[in-house]
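Shown here: the complex without one of its protein chains, the others still in place.
By letter and in written order, the chains are A, B and C; residue numbering begins at 1 in each of them.
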Amino acid sequence: MEAETAPETMAAFYAELDGQNMAPLWESLHSLVPRQPAPVIQAAHWDYDAVVRPRLMEAGRLITAKKAERRVLILENPGLRGKASITQSLYAGLQLILPGEVAPAHRHTQCALRFIVEGEGAHTTVSGERTIMHPGDFVLTPNWTWHDHGNESDAPMVWLDGLDIPIVAFLDAGFAEAGNADSQPTVRPDGDAEARFGGTLLPVDWRASSRNSPVLNYPYARSRETLHRLERNGEADASHGYKLRYVNPADGGWPMPTIGAFIQFLPGGFRTAPYRSTDSTVYAVVEGHGESIVGDRRIRWKPRDIFVAPSWQWQEHAASGDAVLFSFSDRPVQEGLGLWREERGIPRR
Amino acid sequence: MEAETAPETMAAFYAELDGQNMAPLWESLHSLVPRQPAPVIQAAHWDYDAVVRPRLMEAGRLITAKKAERRVLILENPGLRGKASITQSLYAGLQLILPGEVAPAHRHTQCALRFIVEGEGAHTTVSGERTIMHPGDFVLTPNWTWHDHGNESDAPMVWLDGLDIPIVAFLDAGFAEAGNADSQPTVRPDGDAEARFGGTLLPVDWRASSRNSPVLNYPYARSRETLHRLERNGEADASHGYKLRYVNPADGGWPMPTIGAFIQFLPGGFRTAPYRSTDSTVYAVVEGHGESIVGDRRIRWKPRDIFVAPSWQWQEHAASGDAVLFSFSDRPVQEGLGLWREERGIPRR
Amino acid sequence: MEAETAPETMAAFYAELDGQNMAPLWESLHSLVPRQPAPVIQAAHWDYDAVVRPRLMEAGRLITAKKAERRVLILENPGLRGKASITQSLYAGLQLILPGEVAPAHRHTQCALRFIVEGEGAHTTVSGERTIMHPGDFVLTPNWTWHDHGNESDAPMVWLDGLDIPIVAFLDAGFAEAGNADSQPTVRPDGDAEARFGGTLLPVDWRASSRNSPVLNYPYARSRETLHRLERNGEADASHGYKLRYVNPADGGWPMPTIGAFIQFLPGGFRTAPYRSTDSTVYAVVEGHGESIVGDRRIRWKPRDIFVAPSWQWQEHAASGDAVLFSFSDRPVQEGLGLWREERGIPRR
Partner (left out) sequence: MEAETAPETMAAFYAELDGQNMAPLWESLHSLVPRQPAPVIQAAHWDYDAVVRPRLMEAGRLITAKKAERRVLILENPGLRGKASITQSLYAGLQLILPGEVAPAHRHTQCALRFIVEGEGAHTTVSGERTIMHPGDFVLTPNWTWHDHGNESDAPMVWLDGLDIPIVAFLDAGFAEAGNADSQPTVRPDGDAEARFGGTLLPVDWRASSRNSPVLNYPYARSRETLHRLERNGEADASHGYKLRYVNPADGGWPMPTIGAFIQFLPGGFRTAPYRSTDSTVYAVVEGHGESIVGDRRIRWKPRDIFVAPSWQWQEHAASGDAVLFSFSDRPVQEGLGLWREERGIPRR
C-alpha cells in the first residue's frame, strides 16, 4: 500500500521535515547502522626519508619552534583531508626541534604520546620532571599536565606525536592553557619516574590521580630487550609475531585512557596471518624492512616510515629482515565501550 | 627572523605539504586544541504538539513501520545538519508505531534507549523478553541484542529514541544484522527483568556479560515516586533541583557504556542556578511547563517537548508548575576518558 | 637413611626448637595444609520457640537493654564454645528490646546486620537516619557508623544480629567508641535511604564512601514480592530453589565487605539437590516448615529457627509447605581472596 505514495509526495514531506530540523530515518538507516565498519579513512604510507624528512627540515628553515609553538607536520589521512586526523579518531604528526630550540610550556586535556624517530638528547619536561629522549623511546604527556620540549644536543630531533585531538573535539570537551614561561623548572631529577614506576615496585603511599600512566618514558633499550627475550623463549604468535602492549603500572591497563600503544617484533622472513580489528592503527617502523598488505593496498616500509591500517581491513605484515614496529590506536576507548572486535584469518601458505 | 619568510614562500610550502597528505600544525593549533569547548552544535528546541506530532502522524500515513524498518523522524541539530545527530555524539529521533504495526527484529552494536512519550501498551522485546511501555518509562536495548517493537493497543505509540550512532560511526566500529522474522519469540514473561534486576537483590548466580544494565524497563511510576519521596525528604540542589541518574544494578554505573540518563524534578517556581558541563545534553519534558536558558537562547517548554543544551554553555531551568525532565548525554564516555568537567555558577536573585 | 634418626634424638631436637619459638613443619604439614576443609564447627540448630525465646524473655527480666548496652544471647557453635562464634568467622546473637527500652549509641569497625524475627515498630538509627523494622527486614549498620536502637511499640522486638566480630578479632583490627548520648538525633526522615538508594536510580552526585551498601533497610515486603515474581516466571534452581543475594546498589557487590546475605524461596514439596560450598552459612527460617540435611545431621525447622551449615558439608533443604530462608556467610571475604569454591551434587530421586 505504502508503495503507492508518490515520490513527489515523499519529497515534499522530506522538505517540510528539513525545514524543522528533522529527517526521515528510513532513508539513511543502513548507512547510519552499517552491516560492518565502512571507514572513510584509507590505508596510507609516509616515506620518511624521501618525503617527510626533507619537508621537516624545510619547515625548520621557514619557522622556529618557538614561533610555531609546536613545529609539526600533521599526517593527514588521504580519506579525511582537512581534518588533521590520521585515523578517524587520532591525530599524528612529526615534530622537529633543532639544536638550541624550545617548544614552550602549555597544557591541554588532550593526551599525547611521543615516539622518538631520530636524534638523541633532546628533552621533554612533564609536571616538573625531565626525560632525555632516544630513538624508540615512548614518552607520555598525560592530559592536563604542563609540558615543554627542548633540544640541547647538536643535531635535529624528530619524533612522532600521537594525540587524541579528534576524540576530544568529537566530544566537545577540550580545554587548553599556555604557560607563562617557555620552560618549566624541573623539580625531579631525570629518570625519577622510571625509578619509581618503571618496575614491579611502587612507592608504598603513592596513589594514581588519573588513568594516565605515571611512567614518563618507556625506554627503547628495555622494550627491545624484552622483545629479544620473548623471541628466545617461545613461538611467535601467528597473527602478531611477538607483540606487547605498553602498560600503566598503576592498574595494568593502557598508558592513556584514549590511546593504546604496542611494540612488536617480526623475525626476518616471518609473515603474519591475516588479522583485522576495529581499531584503525598507526604504525611506525623502528627497525627493519618489510611489506604490509592492508586491505587491497601493498606498502613497502623501511625504518622511520609511518603507515596506517583502517578499521576492519585485513592486514598482513612480512619482514624481510628482523623488524620492530611500534603502533598505536584507540583500542582503549573501544574496549571501554564494549565495541572492540578482532578476527584472525587463515595463514597463507 | 622567521617573520621574514615571505607569505608566498609559506604558501608554496603548504601546497607542497598538501600534495603529500601533510599540513602545518602551527596554522591550526589553536582551533585543534581550543581554550575551551567551542561546539558546532546549537541549543535547539522541538515543539512536540505543534511541530513534531503532526509530522509523525503524516509519516504514519506515508509509510508503514515494517517498510521503514523503523519509522522515525530524526531530530537533527541545526548546527550539524545532514549528520543525523542531535548532539555531536548522540542521535535522537521520535518513533511512531501505529496500532497493529510491528518494527521487525534486528540487532546492532549501537546502544539504544527509548523514553516513552505517548501511548500505552505497545511492547519492546529484547533478547526474548517483552516489556509493555507506558509514558515516562525508560527502556533499554543494549548493544548487540535482538530487539523488535509492536503495538497491540488501539492508539498510536510514540517514543524518543536515543542512540550512540555518531560515537560508533566515529570509531568505525559498527556492526548490524537483520533478523529472519518480524518478531522474536518471547522466552521470558513480561516484567521478568524488573523482578530479577530492578531492586536491591540479584539472582545469586547471575553474572553481567556486558556493561549494559540488565534492567529492560525502568518504569516511570517508580521513578516518579522516588522523586516525590526525595522532595518530601530534603532540600533541592541549587543547580539541579532533585536529580537522579539511572543505574546499572550490576555495577552501580551507567545504564549503557555510552549514554547516561537522568530524571529530575523541579518544584513549581524553582529556578536552577547556572550550571554547565562538557556533556551536551538532550532534554525531554515529561511533566510541567517552564523555560530554560541555554547560552543566550531562551526556550519555553511544555510536556513532550525536546530540547538540547550544547557542551559548556550555561544552563538555567525554571518550572512554572511542578515539572519533570528526562535527559541523556555522553557523560559515561567523558568520565571514562577523564574528560568530563562541570561548573556551578552563582544563583541569580 | 634418615629413618635411622632415633625418636629420642628427634624429641630432644623438637624440645630445643620449642625453647626458641620454633617448630618442625613436617610434623604438622598435613593438618596445616589439609586436603580439604575440615571445620571444627558443627552443624547446629536453635529452636526459637522452645529454647531461644523463653531465655530471651528471661534475660529481659534479669537485665535492662541499657545496662547490658546490647541485650543479646550469643549463639555459640557447639564445636567452638567460648569463642562467641556461630561459624569460625562470624558471630550471631538474638537481641531483645522491650517496649520503651533503648540500646544506646555506639560505633565500631565491625559490620552488623539485623534480620528481624518478631515484633513491629522498633527502630534502628544509623548515622542520623531512622528505620522502622518489621519481621523479615534486613537492616544494615555499616562499620564505624553510629547506631542505636529503641522500641516505641508495645511489644517485645527480637532480631538476629550477624557480625564479623571473629574476622575483625582475627585480624586484630578492631576499634570501638561509645556515644555520649543514648540516642542520636535523626537528621533524615524514615525511609530516606530506601528512596535514594533502594531502586535503580541514584542521586546524581552521590559517591560511595565505603564498600558498605548505602541502603539502611531492605524491607521484607519487597524481598518477598520479588521471590514471588521469580517463582511465577521460571524454574527453580536445582540446588537453591529461588535464591537471591542482597546487593549494594553502589557497586552491584555485597551489602558489606565481610558478609554476604541471601534470601531464598523453596516451594512446598521442593527438595534441593546436594550442594556444598566453602562458606559456612547461618540460616534463619522466615516462613514455612521443612528439614535440612547438613553433613550427617538432619534438622527439622520451623519459623524463626536458626541453623548453621559448616564449610564444605553437603547440604539439602526440603520444604514441607512454601518456605523462605534467610542466610548469611563470609562469602565476600572468600571470593575477594580467591578462596571460595562450590560443588553441586546429583539430585536424589
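Here are some notes:
Here is the rule we go by: contacts are C-beta pairs under 8 Å (C-beta built on N, C-alpha and C of every residue); 3 or more make two chains touch, one makes a residue touch a chain.
Since the structure is predicted, the reported quantities are computational estimates derived from the model, not experimental observations.
Considering the whole complex, the hidden chain is in touch with A, C. Only one of the listed residues, C:Gln184, C:Asn217, C:Ser239 or C:Ser280, touches the absent chain: C:Ser280. Contact with the undisplayed chain is limited, among A:Arg71, A:His240, A:Arg276 or A:Arg304, to A:His240.
Annotation for subunit A: contacts to the undisplayed chain at residues 188-189, 191-192, 195-205, 208, 213, 215, 218, 222-223, 226, 229-230, 232-234, 237, 240, 243-252, 262-264. What subunit C contributes to its contact with the hidden chain is residues 1-3, 5, 9-10, 13, 16-17, 20-26, 28-30, 32-41, 44, 46, 51-52, 55, 58-59, 62-64, 67-78, 81, 84, 88-89, 91, 93, 108-110, 143, 165-177, 210-212, 257-258, 278-280, 310-312, 330, 333-334, 336-341.
Here is the rule we go by: only the chains that are shown with their structure count from here on.
Taken as a graph of touching chains, this assembly is arranged as a line, each chain contacting the next along an open chain of partners. Because subunit A and subunit B carry the same sequence, their contact can be compared by residue number, and over half of the numbers here are used by both.
Per-chain CA centroids place subunit A at a distance of 52 Å from subunit C. One simple way to say how far apart two chains are is to compare their mean CA positions; for subunit B and subunit C this gives 43 Å.
Separating the CA-averaged centres of subunit A and subunit B is a span of 30 Å. In subunit A, no residue touches at least two other chains.
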